[in-house]
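Here the complex is missing a single protein chain, while all its other protein chains stay put.
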Amino acid sequence: MGMFIATVAGQVHVHDLRVRYADTDRMDMVYHGAYAAYLEAARVEMLRDAGFVYAQMEREGTLLPVVQLELTYKKPARYDEELEVHTHIVQPLTSKLELHCEVRRGEDILVVGRVVLVFVDGSSGRPKRAPETLSQTMSEMGLVWS
Amino acid sequence: MGMFIATVAGQVHVHDLRVRYADTDRMDMVYHGAYAAYLEAARVEMLRDAGFVYAQMEREGTLLPVVQLELTYKKPARYDEELEVHTHIVQPLTSKLELHCEVRRGEDILVVGRVVLVFVDGSSGRPKRAPETLSQTMSEMGLVWS
Amino acid sequence: MGMFIATVAGQVHVHDLRVRYADTDRMDMVYHGAYAAYLEAARVEMLRDAGFVYAQMEREGTLLPVVQLELTYKKPARYDEELEVHTHIVQPLTSKLELHCEVRRGEDILVVGRVVLVFVDGSSGRPKRAPETLSQTMSEMGLVWS
Partner (left out) sequence: MGMFIATVAGQVHVHDLRVRYADTDRMDMVYHGAYAAYLEAARVEMLRDAGFVYAQMEREGTLLPVVQLELTYKKPARYDEELEVHTHIVQPLTSKLELHCEVRRGEDILVVGRVVLVFVDGSSGRPKRAPETLSQTMSEMGLVWS
């Protein structure tokens, strides 16, 4: 669950989450690898809030594995903090979906992420174009900022 | 990889592992949930060292999900420590495999675990008896302590 | 975030969560070790919803490590499912806090858990009695079912 917020550049999706003990490490901050799951949860909710259930897409034969992940860590997140993940799409969907993500605590940007996923046909295992209704909806909703 | 050690009660399998940063939490110890994966790694190596590759068993249609897990935490494990997981089998294999595990640091017993797994037929999804060669080998090797 | 629900036996706390891809394994179900973090998130929210912020308790010198965890797996949980964790307290608080947890999907009980935590003084590292206000509030709210 999340919400869409309008900015001057376009719509952004905002997903809330709470830092669990399991996510922390002995440096008393969120383990750097834990953000992969945070960004995953956020983009699945962005799709859901736009009317697309990723689990359903999988059942219908479209997989969406991650092919690139870039994370820049600016400030640590701490145990029990409530964070927001802001997500938007960087360019029109092709066979790829490229996302820009920011993990925020209030006004502070803690982590910036870039995630590239590729649409894959479940039976052949080969890349394919993004489903047309998905591409169109994402653009019409203003989530594509290019 | 690991080794078998003879005790007065029977054979025990010993698996070595190193605590990663990812396993720690902000209490500066191994997160209590991380031991599930430690015990999993240890029992897979016990099977492998006895001549059974679990990944191969799966391909041949035998799954082995966990149905019960009991962990008692006695002392904390810390970052970068080299731990041993000692594993043996509690009673002759039926449709269940019951393991006793100890996570040790030198002579210290840090965590005691009991894990019950069930043999499941991959196609029907129903419980089935343990493969005969597995039951027999485990007993002959002295890994079953009943 | 969660809510309290009245039952014939007492109050139970209900915490909602969504299964992430990161939580699944190749058996296409939630990895058995992932429930430790689910139960942790649920009990922290139970405390918060009752007026106690665990992160604050830690800052004030009360730690609450897990000393025992028992999980019984009845049915698998799947990717993207929305689950509820039902938590109540099994007996009046001493130096220990003993919880009964159920992970549910609708009416189905998927996993039953018992978690024992111990109140520890942060500076001495020794067990101590539960904070009086916490014990009293938990009892008054009907969360203790003994």
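Chains: A, B and C, in written order; residue numbering restarts at 1 for each.
Operating definition for what follows: a residue touches a chain if its C-beta (ideal position, glycine included) is under 8 Å from a C-beta of that chain, and two chains touch if they have at least 3 such contacts.
Here the structure is a predicted model, which means the values were calculated and not measured.
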(request) May I ask which residue of A:A50, A:L69 or A:M141 touches the chain that does not appear here? (result) A:L69
(request) Write down which of C:F4, C:Y31, C:F52 or C:W145 is the residue touching the left-out chain. (result) C:Y31
(request) Provide the residue numbers of subunit B that touch the chain removed from this figure. (result) 18, 20-22, 36-37, 40-41, 44, 53-55, 79-80
(request) By the contact definition given up top, give the residues of subunit C that touch the hidden chain. (result) 21-22, 24-29, 31, 33, 79
(request) Determine and list the subunit A residues touching the chain excluded from the picture. (result) 27, 29, 31-37, 40, 63, 65-73, 76
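In this text, only the chains that are shown with their structure count from here on.
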(request) Specify the chain most distant from subunit A by Cα centroid. (result) B
(message) Per the definition of touch at the top, where is the C-beta contact count highest among chain pairs?
(response) B-C
(request) Report the inter-chain centroid distance for subunit A and subunit C in whole angstrom, where each centroid is the mean of the CA atoms. (result) 28
(request) Find the geometric centre of each of subunit A and subunit B from their Cα atoms only, then give the gap between the two centres in Å, rounded to an integer. (result) 36
(request) Identify all positions of subunit C at which a residue touches two or more other chains, and write them in rising order. (result) 36-37, 40
